[in-house]
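My questions all concern the structure below.
Only one protein chain is missing from this complex, and each of the others stays in its spot.
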Amino acid sequence: MAHDTNHSGKHTHRADEDKTKLLNRLKRIEGQVRGIQKMVEDDRYCVDILIQLSAINAAMKKVGMNLLENHTRHCVKGAIEAGNGDSSIEELMKVFEQFSKS
Amino acid sequence: MAHDTNHSGKHTHRADEDKTKLLNRLKRIEGQVRGIQKMVEDDRYCVDILIQLSAINAAMKKVGMNLLENHTRHCVKGAIEAGNGDSSIEELMKVFEQFSKS
Amino acid sequence: MAHDTNHSGKHTHRADEDKTKLLNRLKRIEGQVRGIQKMVEDDRYCVDILIQLSAINAAMKKVGMNLLENHTRHCVKGAIEAGNGDSSIEELMKVFEQFSKS
Partner (left out) sequence: MAHDTNHSGKHTHRADEDKTKLLNRLKRIEGQVRGIQKMVEDDRYCVDILIQLSAINAAMKKVGMNLLENHTRHCVKGAIEAGNGDSSIEELMKVFEQFSKS
C-alpha cells in the first residue's frame, strides 16, 4: 500500500487529545471522499463536485499544517536542542516544499 | 452532509468508462485516507504522514483537473455552442480560482 | 530572454482599457519586486520579506486569473463558435494545470 512504501520506520508520540482530533478530521475527510463517489454515481453536476473537491483539499491542507506545526514544535525543536538540528531542518524544508506544491 | 449543502441540483451525464475510472481513483484516495488514519493510530513519524498527505493531495488535484477538463469539453463547450456561454465561462473561472487556491 | 523563448508567435487584440489596467498592475508588481531588493540590501527581517513575497505572488495570481478569463471569454469562446474549439480547450487545460501548480 502507498503508505507503506517510503517510510522511515520512525515513530512519534502524539498527545491523546491531538491524536483523537486528528483522527476525527481524517474520518470526516474519508466521509467526504465517499460523498464525492456518490455524487459521481448520481451523475451530479461537475461544478458541484469540484466545489466539494476544493473543500476536501482545504481540509487536507489544514491537517497537513497541523502535523507540520506539531512536528516543528516537537521533533525539530527537540533535535535543535539536542544539538543535531541541521538534518531535521533540511528534512522540514523538503517536506515544506513538497507540501506547498501539492 | 457537506456534499449536500451547496449544490445546484443540476446533473451531468458522464460516459460509463470515464465514470468507472473516476470512481476507481476516488476509491483509491479513500483507501489512502484510511491508510493515514492507521499511520496516526500507530504513532508513525510525522514526516512520513506528511509525505502521504502530499500524495493524496496530488491525486485529488488530478481528479479535479480531470473533472475540470470534462466539464469544459462538454458543458462549457455545449453552452457556448448554444449561444449562452457567458454564465458558463464565469462559473468555470470561479471554480478554477477556488480549485487553484485549495 | 525568457519571454522570447517559447512563444507561439500568435497575437491577441486587447481592449485599450483592459490593456492599461493590466500594464498598471504589472508596473506595480515591478515596483514591489524592486522594493524587495531594497529590503534585502537593507538586511531586513526575513519574515517581513516573505510577507511581501506572498503579497506579490497574490498580485501575480490575480493578473493570471484576469488573463485566463479574458482568454477564455474571447479566444476559446471564439474558437468553439468557429467549430474548432478542441485544440483551444486542450491548450486552456494545459495552461490551467501549469498555472495552478505555480
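In this document, chain identifiers A, B and C correspond to the written order of the chains, with residue numbering beginning at 1 in each.
Here, a residue touches a chain if its C-beta (ideal position, glycine included) is under 8 Å from a C-beta of that chain, and two chains touch if they have at least 3 such contacts.
Keep in mind that this is a model prediction, so the values were computed, not measured.
Under the touch definition stated at the start, the shown chains contacted by the missing one in the entire complex are A, C. The set of chain A residues touching the chain not shown comprises 61, 65, 68-69, 72-73, 77, 80-81, 85-86, 89, 92-93, 96-97, 99-100.
Annotation for chain C: contacts to the undisplayed chain at residues 1-4, 6-14, 19, 22-23, 26-27, 29-58, 60-61, 63-64, 67-68, 70-71, 75, 91, 95, 98-99, 101-102.
Convention: only the chains that are shown with their structure count from here on.
The touch graph of the protein chains shown is a line. Innermost chain of the displayed assembly, by C-alpha centre distance to the whole-protein C-alpha centre, is B.
Chain geometry summary: the mean Cα position of chain B and that of chain C are 25 Å apart. Work out the mean CA point of chain A and of chain B, and you get 18 Å between them. Note on chain placement: the centre of chain A and the centre of chain C lie 30 Å apart, centres being C-alpha means. Shared contact sites, meaning residues of chain B that touch two or more other chains, fall at 61, 68, 92, 99.
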